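Below: the structure, in structure tokens.
Moving on to subunit A:
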Amino acid sequence: MSDSLLQIDNVTVSFQGFKALDSVSFSLAPGSMRTIIGPNGAGKSTLMDTIIGRVRPVSGRILYKGSDITRLPEYEVVRRGICRKFQTPGILPTLTVEENIIVAAKRHRAWFKALRTHITAAECDRVEEILDLIVLREKRRMLAAHLAHGAKQWLEIGMVVASDAELLLLDEPAAGMTHQEREKTANLIKRLIGRCAFVVIDHDMDFVEQLNAPVSVLHMGRILCEGTIDEVRSNSQVKSVYLGRSLEAEADYAQA
Partner candidate 1 sequence: MARLERIAYPAALVLLLLAPVYLGAYNLALLGRFLAMGILAMGIALVWGHAGILPLGQGLFFGLGAYGIAMHLKLVALAPGEIPDFMQWNGLDALPWLWVPFKSGVIALVGALVVPSALAVALGWLLFRRRVGGVYFAIITQAMVLAATTFIISQQPYTGGFNGLTDFSSAFGFSLIDQRTQVGLYVVTVLLLALLFFTARWLLSTQFGKLLRAIRDGENRVRFLGYDPAPYKVAIFAVGALMAAIAGLLFTLNIGVISPAMIGVVPSIEMVVWVAVGGRESLSGAVLGTLLVNFGKDKVSSSFPDLWLYLIGAMFVLVVTVLPEGLAGIARLLTSEPREESRKTLVVPVILPADEPAKNSKSRSA
Partner candidate 2 sequence: MNDKSRGALIIIGISVLIVLLISRVRAQDSTVKVGVLHSLTGTMAISEVTVKNATMLAIDQINAAGGVNGKQIVPIVEDGASEPAIFAQKAQKLVQEDKVVTVFGGWTSASRKAMLPVFERFHGLLWYPVQFEGNECSPDIMYSGAQPNQQILPALDWAKQKGYTRYFLLGSDYVFPRTANLILKKHIIHDGLTVVDEEYVPLGGTDFSAIVNKIQAAKPDIIFNTLNGDSNVSFFKQMAAAGLPPAKLPVMSFSIAEPEAKAMGPSIVEGSFAAWNYFQSLDDPASKKFVAAYKSRFGQDSVVDDPMAHGYLDVYVWAAAAEKARSFDIDKVRKAAVTLGWKDVVMGKTKFASNQSLYQTAYVGELQPDGQFRILWNSSAPIFPEPYDPLTFPGKKCLIH
């Protein structure tokens, strides 16, 4: 079909008549990044749900590496190489940091292949690498439930990366973080560019700016405009969507 890794064609999602997504289309090249911003209720999370197979569109289709994944179950979508990070940290609280990553890094996910106590050398290397990447090596034996909030987010990013996905969907990866933590998160993501492609959603403009990637603005389920962060900031339509509030104010609101 095309060279794009992910292609979204005219996807519409409707909840009891309310169009959460309305003819959304965009595509993403391998190894690239796209950020999506928009106010609460704009449909950002629904977009991710739709890509991953959690929500079924009423029309339109989603192509991944040229094949149609619109109606596959979640785990099947994931097995093809798309992985998603949740807004609230989606870690496994009763496992240790290390075990969390192992679960994500495992190649064979059928239950009967899990009937062993040890993991392969390749998986082991992978785990070590991820631990370094997310800088949680010292806390590897700690239960994930006891990590600080920021560390939980990084752990989840680590898990997503460990799953060897080619496309990562990050849903507000910096939500609820301190300023320093945000910076750290942004750096973490930037280090990963090239290794895999990203779709990042957030409403924190500053954070999105740090990522330095093309931006789409989503509003009322539609893509309002696309471009660099500066282009988007100066777009009058975007400004009016935010009800006259400046985007900086919106960003502050999000941080509060």
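Behind the choice of candidates: all candidates are chains of the complex that A comes from, given by their letters.
Just so we're on the same page, contacts are C-beta pairs under 8 Å (C-beta built on N, C-alpha and C of every residue); 3 or more make two chains touch, one makes a residue touch a chain; residues count from 1.
The structure displayed is predicted, hence computed values, not measured ones.
Here subunit A is shown alone, and of the candidates 1 or 2 it touches 1 within this complex. Taken in their complex, subunit A has these residues touching candidate 1: 16, 52, 73-75, 78-79, 83-84, 86, 90-95, 99, 102-104, 106, 109-112, 114-117, 119, 142-143, 145-146, 159, 163.
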